[in-house]
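Only a single protein chain was left out; the remaining protein chains are all shown in position.
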Amino acid sequence: MPEYRAQLGVRLRSGVLDPAGQAVGHALRDLGFSARDVAVGKLIELTVDAASLELAEAEVRRMAAELLVNPVLEDFDLEIAPR
Amino acid sequence: MPEYRAQLGVRLRSGVLDPAGQAVGHALRDLGFSARDVAVGKLIELTVDAASLELAEAEVRRMAAELLVNPVLEDFDLEIAPR
Amino acid sequence: MRADILVFPGSNCDVDTEIALREALPGWQVTRQWHDGADLSGSQFCVLPGGFAHGDYLRAGALAARSPAIEGVRALIARGGLVLGICNGFQVLVEAGILPGAFQANTVQHFICRDVALRVERAASPFLDAFAAGDVLTLPIAHQEGNYRLTEDEYRRLKDEGRIAFTYCGPHGETAGDYNPNGSYASVAGVLAEGGRVLGMMPHPERAAWPAIGRTDGLRILAAGLATAMQGGTL
Partner (left out) sequence: MADLAAAAGLTPEEAKEARRRAGRELNSLEWAILGVQWSEHCAYKHSKELLRSLPKEGASVMAGPGASAGVLDLGDGWACAAKIESHNHPSAVEPLQGAATGLGGIMRDVLAMGARPAAFLDSLRFGPLDDPRSAFLARGVVAGVGHYGNCVGVPTVGGDVYYHPSYQRNPLVNAMCVGFLRHEEMRSAAAAGEGNVFLLLGAATGRDGIGGAAFASVELQADASQDRPRVQVGDPFFGKLLIEATLEILRDLKVVAIQDLGAGGLAGASIEMCHQGGVGAEIELAQVPLRAQDLVPPEILLSESQERMLLCLRPEDVAPAQAVARRYGIEAAAIGRITAKPAMRFLFHGQCLSELDTAIYAEAPLRHLPEGMPVGHRALLTYDAPAARQDLLSLLGLPDLSDRSPIYSTYDQDVGLRTVVRPGLDAAVLRAALGAPGVAVTTDQNPRLCALSPELGAEHAVAEAARNVMARGAAPIGLTNCLNLPSPEHPEGAAALRAVVAGIGHAARELGVPVTGGNVSLYNEAEGVAIVPTPVIGMIGLLPDPEHAIGVGPAVPGLEVLLLGDFAPHLGGSVFAELKSLGQSEPAQPDYEGLRRMRAVLENDAAREAIALLHDVADGGLMTALAEIALYTGLGLDLALGQADALTLFGEASAQFVALSGDPGALMAAAERAGVNCRTLGRTTAGGLRIQSDLGVWEYGQEELQRAWRREA
């Protein structure tokens, strides 16, 4: 079966407090950088077997819904391509 | 000064133990998914002020070297664009 | 009467909870059950203990919340049993959708282990029977991701329904001031499910169930089963 590599960028939803981002922003400014609006999210990458790109994408979206993303706090985007 | 939005994908270097990726992979398979080679990294996004795209990129690379990325364990890729 | 402690890979307060439950519930059968194959059908009280289930990888409690054992917990709740999630166990209950909200890292971005003062809110629950609203307890916290997030609407609803169990406070029960250790919304430290028979809390009652050295506030929470049995509850 074909293999697909998926990449999920998981971000806090807008409006959700991001203390990790704030802390990193502070640290960057302490070091003299001009960084603003720092956000820290997750990058989840994985390989799936599926008959087609569409099916692979559907499978990864189910993974996101069932486990990888917490919809209370998080949004995600997905890139997927044959391996 | 122009603003740029940068996005760093921070991944564990190959060969470095990724306990989080392993645990998530297990869990996905327990849930009946076909996921393999799961890796959990960080997605850091931030805004910088710089005179040009080149200068912005150079600044973000310095941030990566000084704080955001731990070169002992991690690699990163960078996307940056005017905001 | 039987109390069961669900053990996930990475749970590390399971034995502590067993020790404390034996102290709190004399005469009860107390068991620890490995999550895989756990059988709660003979149980009246289930505790999800603290620790780092599955290493807390991805999100604290997320992987454990997908364990088949959670179906047993839901069944116990449906039967009217008592369920207590302590620290990581609270995170699991939230990830499983049994309790509302979500968790983030402590605002200070590091682990915190110390005693905190907790105010008992007005709440009807077997877990709080021994207390009056406004009582102040001392219990230890020990967590990295204890920043409990609720929306304003959720908070108001929980408050109206009497489902806020504890809030972090000062030594005399005051909440004004810098007493919120982790950034939790409205200093909430513990919440109840509808009906008050499911409690999730970040502080560790099992670590304050040691009369010989003068730590006892947790004992009274863990004795919920006794209180319920004495009142002829449905256990």
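Per-chain numbering from 1; labels A, B and C assigned in written order.
Convention: contacts are C-beta pairs under 8 Å (C-beta built on N, C-alpha and C of every residue); 3 or more make two chains touch, one makes a residue touch a chain.
Treat the numbers as computed from the prediction; the structure is a model and nothing was measured.
Trainee: Let's see if you follow the contact definition: name the visible chains touching the chain that is missing.
Mentor: Across all of the complex, the chain we cannot see touches B, C.
Trainee: Using the touch definition up top, pick the residue from C:89, C:126, C:140 or C:225 that touches the left-out chain.
Mentor: Of the candidates C:89, C:126, C:140 or C:225, C:140 is in touch with the missing chain.
Trainee: For the chain not shown, which residue from C:5, C:20, C:120 or C:202 touches it across the whole complex?
Mentor: C:20
Trainee: Extract the touching residues of chain B with respect to the undisplayed chain.
Mentor: Counting only chain B, the missing chain is touched by 15-17, 19, 23, 26, 70-73.
Trainee: In the complete complex, which positions of chain C touch the hidden chain?
Mentor: Given the touch definition above, chain C has residues 9-10, 12-13, 15-16, 19-20, 34, 36, 50-52, 54-57, 110-114, 140, 142, 144, 204, 206-207, 210, 212-214 touching the missing chain.
Convention: only the chains that are shown with their structure count from here on.
Trainee: Where the centres are mean C-alpha positions, what is the separation of chain A from chain C, in Å?
Mentor: 30
Trainee: Return the residues of chain A touching two or more other chains; collapse runs of consecutive numbers into ranges.
Mentor: 42, 66-68
Trainee: Scan chain C for residues touching two or more other chains and write them down.
Mentor: Correct list: 58, 63, 66.
Trainee: Which positions of chain B touch chain A when the two form their complex?
Mentor: The contact residues of chain B facing chain A are 9-11, 24-25, 27-28, 31, 33-50, 59, 62-63, 66-68.
Trainee: Spell out the residues on chain B that touch chain C in their complex, using ranges where they run on.
Mentor: 19-20, 23-24, 27, 30-31, 40
Trainee: For the complex, give me every residue of chain C touching chain B.
Mentor: Residues of chain C touching chain B: 54-55, 57-58, 63, 66.
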